[in-house]
Every structure is written in C-alpha cells, then in structure tokens.
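Take a look at the structure set out below.
The excerpt is restricted to a subset of chains, each kept in its original location.
Chain nomenclature is as follows: A, B, C and D, assigned in order of appearance, with residue numbering initiated at 1 for each chain independently.
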C-alpha cells in the first residue's frame, strides 16, 4: 500500500506519469496551476498504489516529490 | 508503517526546478545524475561542466560547483578541471549539438586521451535551445526548422552515431546509448550512467553515455507521443546498446 | 486620436502577445501606414515572458523602441507589473483581469480590465485572448479598422498549414468579440 | 514592387536570395537563426545549396570553398559564432576570396545573453584574425537598408574579392517593418579570370594564403591595402541628418542611429542645433567626413550599445577637432529616445555655457 506526493505547482502536465503508473492511479486535474498547466492528481480511492515509484522515475520535473510504501 | 521509498535527490538544489518544456527528456536524466551523486556520496566532490543547449543552467538545478563551457568545449574545460583536481568527480552534460556536432572533435580527443571524466550526452536529434534546427544526429526524413521538407540524405547526408564512434577510441572505458522512454529503459539508463561514473571513480578512463531523449516542443509532439517516437523510430537509427565496457572485457 | 500610436503587448509565452502585434502591423501596412514591431524574449524556456513594441504612424518611425507607450496590453499579472509605468500619462492599459488581481498604481492613465480568459470560454473553441484583446484595443483607439485586421487574417490563412487555416473563423470571431467588449462596455475600470 | 511587412533577419535572407546567393552555410544561433531557417526552406527548392554546417568554423570555410569558385555564398551568425570565424576571415582577405557574412550581434561578452547589442563592433572591424586585413563592414539601420546593403554586400564582395560583413544588431534582426525588395541592382564583375574551375587549357590557378618567399607577403599586403584605399574612395558612405548647422553632433550606427534620430527630432523641436552623423560603411570608416564635421561642431556625442568601441575610430577621426563624449550601455541594455534626448539636453546646456573646449583624453 503506497502513496505519492505531487507538487502541483511544479508539475507541467506532461502526463508521462499517467503512462507509467501500472495501476492507473494518476489523472489530469481539471484545474490549472499558476503556470496555466493542468497538473496530474493522485487518485487512489481503492488504495491500489504499490509504491513502485515508476511515476516518479518517469517524471521529468521531479514533480512527484515523494513515494511511500 | 510507511517508508519513504523515493524522494527528491539531495544533489539537486533545494529550490531549483527545471526550466525545460513539459515532457523534456533533460529532466529525467538530470534527476538520475543527482540520484547517483547521492548514492556515491559525491555531491561535495563534484565539479560539473555545463554546456550550451537547453541544459545550460546546470547551476540553477544542481547543488554542485559548476563551470560553464562554450558551445562544444566542455570536454576541454573538464580536462582542465580534472587535471588540476584529480580527486574530484568531473562530468560534462551536453546535447547532441554540443557534443556530437560543433564539439565532436573535443569529445573524441578527450576519449582518446582517456581523460578520467564522464560525458552524458542528451541526444534529442536537434538543436533544442535555438528552436529545433537539424543537428548531426538528425534522422533522414526528420522535419526540423532547417529541413522543413525533411532531412534529405542526398543534400545533407546521414546522422552521426556518437556512442559507436566514441567506443572506437582507445581511451574510452565505457560507451553506451540508452533511452528514457519507459521505466525499464530508465532503469537501464541509470545503470549505464552508473557504469560510466564508476569508470571515472575507478580511474579506468573516459565514460560516455548517449541518452535518447524527447524534445516535444521542437518535435511538435506531445510528451507521450515523443517517447513513443523514440522507441519506434529513433532507436532504429540510433540503436540502444553498450558499445564498449572495458570492465566487461576484463570479466570475460 | 491622431495617426500616431505606440503600444506594448505583453504576456507569457503561448498567449500570443507577439502574434497580436504582428497582426496589428500587417493591418497598418494594409492601410498604408508606417509601422514597426519589435519583440523581446525572457530567459525561461517554459512560460517565459514575451512582449512586443508596436508603432503605427503616418510618417517614418525612427525608433522601434518605445519609452512611453500610448497603450499597453497586459495579458497577465507579470506584464501589468512590468509595463504599468511605461504608459504615457493620458494613455491606457488593457488588463487581463482573469489572470491579474494586482492593484493598479496610477491615476493619470485609464485602465480597461477585461476577464479575457473567462470571456474566451464563451466563444467557439479554441478562442484567443490575444486576438480578443486586440479587438478591444482597436475599437478603443480606432487607430486601424477591424476590417483591416480581418483582411490580414484571411490573407495569412492562405499561406499557412490547413490545420492553422482552419482556425480562421475562430480568429475572426475573437477579434469581433473583442471589439464588442468595448462597444458594449463589458469592462470594469 | 509593393512594401511588405518583413522581419530584419528574413529581409536579409530574401535579399540574399534575390542577389543570387547560390549557397548558404550556417550554424544556428540566436538572434539570427531565422536567416538559416529561411534559407533552409527556400534554397533547396530553388536547386541552390543549403548546409547546416557542423560549426561556424565549418560554415565560413565552406563559404571560402564556394568563394574560390567565384560563386556567391553567404553565412550568418552572431557574436560567439562570429568569434569562431576569425582565422578564416583573415585568410579570406589574404587569399582574396569573396563572401558575405551576416553578423547579428547579441549581448556579450561570452555567451552573454540574447538581447540586442552592438558589442561586436571591434570584432567586426578590428577582428581577431591575425595580421593586417580589413573586412568591409556595412551597417544597416532599417529593414529597408538591410535589404539594400545585402544587395550591395554581394556585389562588392565580388568586386573587390574580399569578405563583406553585414553588421546588424538584434533590434534590426528581430524587428519587423515594411520594406520593398525591388530587383538586385548591380552588374557583377566577371569571375572567370580568377575563379577555380579546373586548369583546362589555361595555366593552373591557386588561391592560397601562405606566402613564404621573403618579401612576398609584404608585397601582397601592400597591394591589398592599396585595394582598400580604392574601396575607401568608392564605397565610403554615411548619412548626414541635420548636420549642416549642428553644434552637437551625434555619432551612432545601426539601430541606435534611428533611436537617436527620434531624439534629435525632439531636440530640434526644442531649438537645439543637433545633428546625426551615421556611418553606413564602418569600414571604410568615413574618417575625413567626420573630421570635417567635427571641425564645424562644438562637440561630438558618440552613442553605442557597448562600452565605447566605434568611439576609438571616432576619436581617431576627430583627432582633437572638437571634444568627444560617449554614452552607451553594454550587454543588452537599450538606449531609448528619452535617454538620448536627456543626454543631448545635458550636454547642450553645457555647450551653451562654454566656448569650444579643449580636447579631452579618453
């Protein structure tokens, strides 16, 4: 059971993490951040996150700051 | 109890954030480098050489001493630094324009000299910073701002294969081409960069890692399309692989 | 209003500040005026600040660089901050109130606050905040005819890619909409 | 032909095409990459040559190759890119190889920044190549003039078999204004008398820059400097803007000159006798004309987007005929009409209070 921390102001909305997450736990947010980008949000209602950090590894902006397992 | 399995590497500046475009490959590679510097506990002993291209602002990203080089000349600056500070860890971070086009002579001769430095070359098959013109690694057929009708081999020839050529230099300890297009490839890329770092740490010679990376802005693709493009198209021209590893030979 | 006009259009990369200036210049040429366009780029790759200085005149334009502008179009808060002091006394500033909540600082100029991003949502998508602002500017100054800009848009659509050309109706709608904002005084001061 | 709205960089590129430029060799650099991009789009279509070279060193040496065949060729770059061409430029002058180089200055030194600047006057005029040589340097102030001087550059490069540089700054390269292309107005000289095309039924030719036998290089250099005197006689050009009665004369080149004009206009409106002397050819520099102008004036104010480079030529030309003041900003800082006007007002006030002053030392 895992958890991730996203810095939504740093996220640029490239969505490579969405592609990377084996559990499909990331999605585009509906609200833009201060830069006008639509960051991703962590959506793990069913506690599926395995803390594999694949999302973080694929993030070009280190916007996924922490991953817990 | 929750354990922290991943965090932002310490070798990055506390408040620094990358100024790259969304989905730009530079970010992943810089993070990998920072992670390895953390793992080797090298942050305090590193001098990084920045080069001219989108990654020019290394000092705004890394918590490292940084010397800035002119376009293509960071291997020379690195040579000067390393020869004066042989105990320090010295790497150059360059683009394909920088390391394989204007500065390929410097790259090659540094490899031939077997300088104990490491070069990470981000190959996004174009001059990203100046707006996406064709570089020496641009694919035949690739549309760039200087080849709006696609690069034509009859007119401007063929892409240069940097890692393969560098592997032919006798001072090279390690030369590889990797990509950062998937978790698997990212893990591979990190291994390769680690090997190249170790070549320096162990005094074996020059380490060179070419990383195929996305430039979504100039490719006019989304980041996701871009990484797919690398896997599907670019890797057929610039194949992934380890072209030289003198430790592997020793092991044999 | 006499035939001379200097305007600075500013925003972050992607908002089309430079392009609005180019449209304006082309329209000036259509009307046989003298004109200059001069851009400036910021340091950042992502979302960097950009602006352009446009002069329109009946006679030669010596300096493309503007000390004091008759008008400033600020498409975001940073632009408002940077260029507020550049407006000539008696001039005006168009502010994109969707992205700027900064207090205005001067009393000797007019402010035209338009919630450009919100208004843009009401149009056929995509709609263009830069072009909307340009429409407002032209209606306010009457320095050039809206029709001239439309003509330019149509001409441009002929030489660009099909994908871009397809946006012509959106552009035409945006500029007209911008003019209407002034005509109907949908602005806050 | 009607006026079209065109960006400085693109105007230069299109003008080169109109001038019959058969080859473009270049390496991208801001703020002039549009020139290469424009060429990359159009030359191949026309069956002409376009190569993104591996470096500026390579570009200029490709220009040399083309030049030795008498073919019109061009490269363009900016600041640090031009720095890399210095060896070749010296060699070109020595071997008398024609070619056109467009330099669009950005902020320096080093990588500097990409803001407009004029810090590369020394680079263009005094060079970092070795030995005694001169590049002919043309300095446009408007997009129209960029077109006209591009035409002229191609012509005189062939005429004098010397590199010709179009020295523009980022303001001119990046700005747009209406301009007219017209037709290439020159009749170019016959190159078949010297160009390389294979020693077919004629003695072999060579175009080289090493001359070892004693005295040979000296003779050659002296002959080439005689040619430069010819160039000076025929080509020296400057703009006289309200000079006839000017007490305070501004000197400025390129985009600064047009900004200065705005300030001069304002000063004239206020009754100040101010004029502008704008060298159009930086080499040949209008020494004599400037000296004569200085003799009639009470003061010269040199304006540049640098720390004072043309200033040295101005001082040498004026040579004490009247005092010379300098006002400039380096590395991307811009001079605006206001700034210049204020400086004019300040100096003019002083002038009113003094008579002709003694020559100062920089």
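Definition applied: a residue touches a chain if its C-beta (ideal position, glycine included) is under 8 Å from a C-beta of that chain, and two chains touch if they have at least 3 such contacts.
Note that the coordinates shown come from a computational prediction; the quantities given were computed from them, not determined experimentally.
Visitor: I see a single representative of every chain type. Please write out the full complex as a formula like label plus count.
Guide: Only one copy per chain type is drawn, but the file holds A x2, B x2, C x2, D x2.
The rule we apply is simple: only the chains that are shown with their structure count from here on.
Visitor: Report, in whole Å, the distance between the mean C-alpha point of chain A and the mean C-alpha point of chain D.
Guide: Centre-to-centre distance between chain A and chain D: 54 Å.
Visitor: Report, in whole Å, the distance between the mean C-alpha point of chain A and the mean C-alpha point of chain B.
Guide: Each chain's C-alpha centroid was found; their separation is 26 Å.
Visitor: Report the inter-centroid distance (CA atoms only) between chain A and chain C in whole Å.
Guide: Centre-to-centre distance between chain A and chain C: 37 Å.
Visitor: Could you say which residues in chain B touch two or more other chains, in rising order?
Guide: Expected reply: 20-22.
Visitor: Show the residues in chain D shared as contacts by 2 or more other chains, in ascending order.
Guide: none
Visitor: Which residues of chain C touch chain D in their complex?
Guide: So the residues of chain C in touch with chain D come to 22, 25-26, 29, 34-41, 43, 61-68.
Visitor: List the residues on chain B that touch chain A in their complex, please.
Guide: Residues in contact with chain A: 2-9, 12, 17-18, 20-28, 31, 182-183, 186-187, 216, 222-224, 227.
Visitor: Could you please specify the touching residues of chain D with respect to chain B in the complex?
Guide: That would be residues 27-30, 33, 36-37, 40-41, 44-45, 50-52, 54-56, 80, 110-111 of chain D.
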